[in-house]
Structure formats: structure tokens, C-alpha cells
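Now for chain A:
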Amino acid sequence: MSKETILNKVQEALKQNPLQQNERGVYTDILKPIENDILSEYKRGQEVNKAILIESTKDELESTIKSILEKENIKQVLLPVSLENINISQEKIIYNKPVDELRDTLFQVECGIFEANYGVSNLGIFSVASSSDQPRLLSLITKYNIVLLKKENIKENLATTLKAYKEANKDKLPTNILFIAGPSRTADIEFKVVLGVHGPQIVYVILY
Partner candidate 1 sequence: MKVYFFGTCIGSAAFSESLICSIKLLQHYGVEVIYKKDQTCCGQPSFNNGYYEETKKTALYHMQLFNEPYPVIVPSGSCAGMMKHDYLTLFEGTEYENMAKEFCQRVYELSDFLHKELNVKLEDKGNPVKVTWHSNCHSLRVSKSVASSKALLKSLNHVELIELERETTCCGFGGTFSVKEPEISKAMVESKVKDILNQNVEYLITGDGGCLLNISGALEKCNAKVKTMYLFEFLAKRIGIA
Partner candidate 2 sequence: MNPRQLIHEKVNDKQLNKNLEYVMYQLQGNRKNLLAERYGDWEALREEGKKVKQYALSHLPELLEKFEKNATANGIKVHWASNNDEANEIILNIAKENNVNKILKGKSMASEEIGLNHYLEKKGIKAIETDLGEVIIQLIGEPPVHIVVPAIHKNRFEVGEIFEKHLHVEKYTEIEDLNRVARTYLRDEFHQLKMGLSGVNFAIADEGAIWLLENEGNGRMSTTISDIHVAICGIEKIVETFDNAVLLNTLLIPSATGQSVTTYNNIISSPRKDGDLDGPKEVHVVLLDNGRSNILSKKRYAGSLRCIRCGTCMNHCPVYHKIGGHAYGATYPGPIGEVISPLLFGIDKYGYTLNLCSLCGNCAEVCPVKIPLTDMIRDLRNEKVKDNKDNTILGIQNVHASKAEKRNIEMFTNMTINPKKWQRLMWFIDKFASLGKPFAPFINGLKQWTSCRAYPKMDASFQDKIKNMQGVKYE
């Protein structure tokens, strides 16, 4: 069996060359914040990462979403079950069936809306975990994303955010955790940045 072969070889290697590193490396967040508090720092970073940031309130959330949809002239919206009751005039497609049944539709929809689990202050990114309410493709397959993020869910850095996930899920991880900086991008040609490759091209984050 290859497993035994490999493990034997690795053990043999360490016998020949005992590295004996028993001290663990320790992570410290060395990013120097530019703003004074984690919320402002998050906002700054998220804009640097080319997401469009809009501040709103819980009560005005719907109207904020509406104004974005109107401004971008979006006709069709993909929603997770948790947001199916949202009151908008655009056509609503509810992501309530397995991808296998929705595949053709998913490749057509213009805009996905979802609630982010966390924001990460030092990098200016948001995070979303997969669940039955919140399928993975919501944040990937559409040209537009509108992301809702509660201000109280902003964490300091990746390490504290991952810790929060584990605590919230009683040490059981969501099947897929994503950290997203904003629109998908590439710099593969002449190292020039172009937005919107295979993921969304325009990403709104509504902070409330």
C-alpha cells in the first residue's frame, strides 16, 4: 500500500535527518491598521478591494437593495431561502433545490444576494459559509453580488474569524468557508488587473 510506503519513507527520512523542531510558529497579526477602529478599517479595506460599500440600517435594508437593483438595471435575482420573503419587484429565483435541478437557471441569473457570516477587518474582506440556507454558488455564479453584512459581525483577522466559526458551530466546520475580497479578478496578462473573470464582476456590500 502506498500509504504505508509513504509513511515509512517519511519516518525513515526523519530518522536520518531528525529535524526536531518542537517549537510551534506563532501567528501575530502584523498588518498595521490605518483607521482607528475595526469597523472603519474594514470599510477602508473592503473598498480598496474594489467592493462597493454602502452603509444602511436594518429597517432600510430592503430599500437599499432595491435602489441597487434599480441602479444596475437588474431584472432577475437569485436568493437563498432565508431571504425569500424580501420585498422586491424583480423576478425572484429561490435557490431551494439542488444545483443539479437548477443548473441552467443558475448560469443565467444576473445577481445573487446573500448574508455574509463575518467581515474581516484587517484585510477588508467578508466571509460566507455554506449551508442548506446558503449554497456555495450564490457568491460565485452571478455577475452581480449584493452582500449583507451586520456591523457586529466584523472580526479582527482570519484567525479570529475562523475561531468564531468553530465556536458558532460547536467545533464542527461548515462544509465550505469562503473569504471573499470583492469582484473576481485576474492579472494574468501583462500583470494588469481586470475585474470579473469567472466570479462576480460587481460586488456590493451593504453594511447594517
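Quick note on the criterion: a contact is a pair of C-beta atoms (placed from the backbone, for glycine too) under 8 Å apart; a residue touches a chain by one contact, two chains touch by 3 or more; residues count from 1.
Candidate selection criterion: all candidates are chains of the complex that A comes from, given by their letters.
Predicted model only: the values in this text are computed from it and were never measured.
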| item | value |
| --- | --- |
| Single touching candidate for chain A, where 1 or 2 all sit in one complex | 2 |
| Chain A to candidate 2 touching residues, read off their complex | 1-3, 5-7, 9-14, 16-32, 45, 49, 95-99, 103, 107, 123-125, 130-132, 135-137, 140-141, 157-159, 162-163, 173-192, 194, 196-200 |
